[in-house]
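Written below as structure tokens is the structure these notes are about.
Every protein chain but one is kept in place in this view of the complex.
Just so it is clear, A, B and C label the chains in written order, and each chain counts residues from 1 on its own.
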């Protein structure tokens, strides 16, 4: 957190996922492995439906990471902004709603 | 369809994506790169919302690959099965609907 | 089906949902009732999260109707088009893929 202290929007509270950094990197490495697995399946000319099954599993894993990051963001950044004042709260909620809308639509 | 008759699900006609194998591998490599990019963002303690934006872009890229694979599957395997007979058609459509349901829900 | 016989793209086979017309109308009536229920909840100033829970249930019911209609379409119209020839198959699959893409993205 030291490089972060003097700079950003929520330096004092830290980002919501900081305590879980190792967990998120581990989950993203698994997802990276799933992307490589899909390449191997295409390379091997595996059956389309089997590839789609793995692709849906990867999408769900990615979605779970997104929901986890969002939850951390709400617990830390949104709560801190709400306590800071109305303008800060409004800004963080606008931003969070845009991210939620993208998650819902993607 | 003669080349299909003796062989089993679609070896002879090939899977729907075979002609586009290189394209799909290229797109999946980009997606693998996006998974690594997300790890770097978490490692660097980037802002949660910026990570979520990249994660949604990655989900959309993955979804586009899934829809592309499904389209190839429909054009080749489903059409071939429909021409083979009612039982083959029913089996392929059951399978395709399960894959579509997973895409819709994920 | 008589009014349909001489006219459309797949009159001979009929639309995929025809045999299940009554079932689909019944399910859509339930969904219409859910829309009225949501209005009552807003009118009564029910708790936002409770309204969202009902709204998600309604979205899932609607999605299930969509997947059912799509399955019927595939079983009837897409199979019939595949048997009619390559051009008919290509046209129906283009159309089905657009519908599937909308279901996936909505």
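Everything that follows uses one rule, which is that contacts are C-beta pairs under 8 Å (C-beta built on N, C-alpha and C of every residue); 3 or more make two chains touch, one makes a residue touch a chain.
Every value quoted in this text rests on a predicted model; they were computed, and no experiment measured them.
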item	value
Of A:19, A:43 or A:71, the residue in touch with the unshown chain	A:71
Residues of chain C (touch criterion as defined above) contacting the omitted chain	1, 3-4, 8-9, 14-18, 21, 24-25, 28-29, 31-32, 35-36, 38-39, 42-43, 45-49, 51-53, 55-56, 58-60, 62-63, 65-66, 69-70, 72-73, 77, 95-96, 98-99, 102-103, 106
Absent-chain interface as seen on chain A, which is shown	63, 67, 70-71, 74-75, 78-79, 82-83, 89-90, 93, 96-97, 100-101, 103-105
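Note that only the chains that are shown with their structure count from here on.
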item	value
Between chain A and chain C, centroid-to-centroid distance (C-alpha), Å	32
Numbers and ranges of chain B residues touching at least 2 other chains	63, 70, 96, 103
